[in-house]
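Entry: chain A
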Amino acid sequence: MITLNWVLIFSAALFSIGLFGVLARRNAVAILMGIELMLNAVNVNLVGFWRFSNPAVITGQAFAVIVFAVAAAEVAVGLALVISIYRRRKTIAADDIDLMKW
Partner candidate 1 sequence: MSDPINLIANWLQGLLLGLGLSVGLTKIILSFVGAVVVATIGMLTVIFLIWLERKIAGRIQDRLGPNRAGPYGLLQPFADVIKILTKEYTTPDGADVVVYNIAPIMAVASVLLIWAVIPFASTVVGTNLNVGVLYIMAVGAFGLLSILMAGLSSNNKFALLGAFRSVAQLISYEIPMVVSLLMPVIFARSMGLVDIVEAQMPWFIILSPLAALIFIIASMAEVNRAPFDLMEAESEIVAGFHIEYSGMKFGMFYVGEFLHVFTVGALVATLFLGGWRGPWAEQYPILGLIYFYIKTFVGYFIVAWVRLTVPRIRIDQMLDFNWKFLTPLSLVLLIITAVLDRVLVLVNSERWVYSLVMFLANILIIWATVEVLKKTTSKPKRKEFPMRPVAMAPETSTSTEPSS
Partner candidate 2 sequence: MTGMDSLFLIFAVITLISAFLVVTTKNLFHAALWLIMTLFGVAAIYVLLNAFYLAVIQVIVYIGAIAILMIFAIMLTQRVMNPSGRIFNKNWIIAALLGAFMFIGLVIISMQTGASKTTLPQISGQLDTVSELGQALVSPNAYVIPFEVASVLLLAALIGAIFVSRKR
């Protein structure tokens, strides 16, 4: 019988994989992909809590919808920054972009 724990463990795994991607990848676009995975994990959690607590109260889904909008805004601005950086520095490796380090 499916329980809330299954959903939570699944989303925890998805979140951790996304976290690893964000921290370990060199390519900036790949880092953004990792962030997408993490946001998806959050959404799965929200939907899981909605479904398993009280489906008549729609709060979890409404939160997830707002997360969709935020994710889209994040990707749009993030990728625009990546393209802009690529145009100037001819690289999108995250550890080469150290202009503001000190």
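The criterion applied here is as follows: contacts are C-beta pairs under 8 Å (C-beta built on N, C-alpha and C of every residue); 3 or more make two chains touch, one makes a residue touch a chain; residues count from 1.
How were these candidates chosen? In short, all candidates are chains of the complex that A comes from, given by their letters.
For clarity, every value in this text was computed on a predicted model and none was experimentally measured.
> Pick the candidate that touches chain A in this complex from 1 or 2.
Answer for chain A among the listed options: 2.
> Quick one: which bits of chain A touch candidate 2 in the complex? Just the residue numbers, please.
On the chain A side, the touching residues are 1-10, 12-21, 23-27, 29-30, 32-34, 36-37, 40, 43-44, 47-48, 50-56, 58-59, 61-62, 64-66, 68-77, 79-84, 86-87, 92-95.
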